[in-house]
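With one protein chain withheld, the remaining protein chains of the complex are depicted in position.
A, B and C label the chains in the order they appear, each numbered from 1.
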Amino acid sequence: MRHASLVNREVDPATVLSAVRDSRCGAVSMFVGTVRDVNEGRRVSGIDYSAYIEMAQAEMDQILAEAEERFGVRSIAVEHRLGSLAIGDVSIVIAAAHEHRSPALDATRFVIEQVKVRVPIWKLEQYDDGVSEWVDPARHTGVTGA
Amino acid sequence: MRHASLVNREVDPATVLSAVRDSRCGAVSMFVGTVRDVNEGRRVSGIDYSAYIEMAQAEMDQILAEAEERFGVRSIAVEHRLGSLAIGDVSIVIAAAHEHRSPALDATRFVIEQVKVRVPIWKLEQYDDGVSEWVDPARHTGVTGA
Amino acid sequence: MSTVTVQLFASYAESFGETTLQISIPTGSTVRDLIARIRLLPGATVLPDSPRVAVNRKFALPEQQLGLGDEIALIPPVAGG
Partner (left out) sequence: MSTVTVQLFASYAESFGETTLQISIPTGSTVRDLIARIRLLPGATVLPDSPRVAVNRKFALPEQQLGLGDEIALIPPVAGG
């Protein structure tokens, strides 16, 4: 099972987890990204996520295919939410299942790292003072975002 | 939040995930271990988990404290189920929340690796042919279990 | 000469005030040539030294030649996850 999607509704980690579970697999690793209340020292009130949807879909499909190839995961999924998210809302869920723990954990890390560098998705961060700004991870100290 | 427990009921990943979520944290990493249908080439029908409960609790508490110290996670939890588990049942859930993804992922891996080597829990594996055997990870090729 | 359509997103769309640009370039132009033309437009100050360009939904190298009917987009710094 390989499943990548961009959605305009809430992402439910439990649903994604169920989708990758498999009786052949002893290990499922999951990553859940959520909207933080503070980024780079500024109080955040919400984030608008937008994407070049067709390319983002293609890149996410490709990343999962690479993860399967590299780590031999039995099933792997990523769901990314778009639109207006509030503090605490889930923006992304990644889940990977393997017979053994190490490849499951490695695959999850691989997918989130790859998403961060090559999937065309953007964040317009809204601050408590009414200002909003496009997030550019490279402009900061490398610690922006999850 | 730091929470370690041994339970005699089903472990629900979604509940553990909710317990560690925190608006200061952009990243939650989770590991879910389940009972596989095949181990070392033999068809498994179920596993009985038992423990030296008082020490297992103390070791799990200690492992989480070490994970907090090493990775700075905001909240971290582990739940391990004991008793008779069937194929696909969840045996362990680990979840760690941090502002950023890397320490959350590192902490999860640290906890599962430590649980595997120092928490006094044992598996009596039941096979389809009616035989049962105590699992000794060191006796095999190092790939036993999740 | 031919005219290509370039999709813009996020901070780039904001800076150029458009979600697409129509750019006239000689046949056989590369991604690098296209960027050089785009730099002449108002709003181009938003572009970094080496802006990422996608052709047909894949990141393209500067020397890649553009063809008729290619789907072209300028990709601002990504921030998914």
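Convention: a contact is a pair of C-beta atoms (placed from the backbone, for glycine too) under 8 Å apart; a residue touches a chain by one contact, two chains touch by 3 or more.
Note that the structure is a prediction, hence the values are computed from the model and not measured.
S.K.: One chain isn't displayed here. Which of the visible ones does it touch?
M.R.: B
S.K.: Of B:Glu10, B:Glu54 or B:Asp128, which sits in contact with the chain we cannot see?
M.R.: For the chain that is not drawn, the touching residue is B:Glu54.
S.K.: With the missing chain put back, one of B:Leu64, B:Ala104 or B:Val119 would touch it. Which one?
M.R.: B:Val119
S.K.: Would you write out the residues of chain B that touch the absent chain, in ascending order?
M.R.: 33, 49-52, 54-56, 58-59, 80, 91-92, 112, 115-124, 134-139, 144-146
Convention: only the chains that are shown with their structure count from here on.
S.K.: What chains do chain B and chain C have as common neighbours?
M.R.: Touching chain B as well as chain C, we find A.
S.K.: Whole-Å distance, chain A centre to chain B centre, using C-alpha means?
M.R.: Taking the average C-alpha coordinate of chain A and of chain B, the gap between them is 23 Å.
S.K.: What are the residues of chain C that contact at least two other chains?
M.R.: Only 81 qualify.
S.K.: Where in chain A do residues touch at least two different other chains?
M.R.: Correct list: 33, 112, 145-146.
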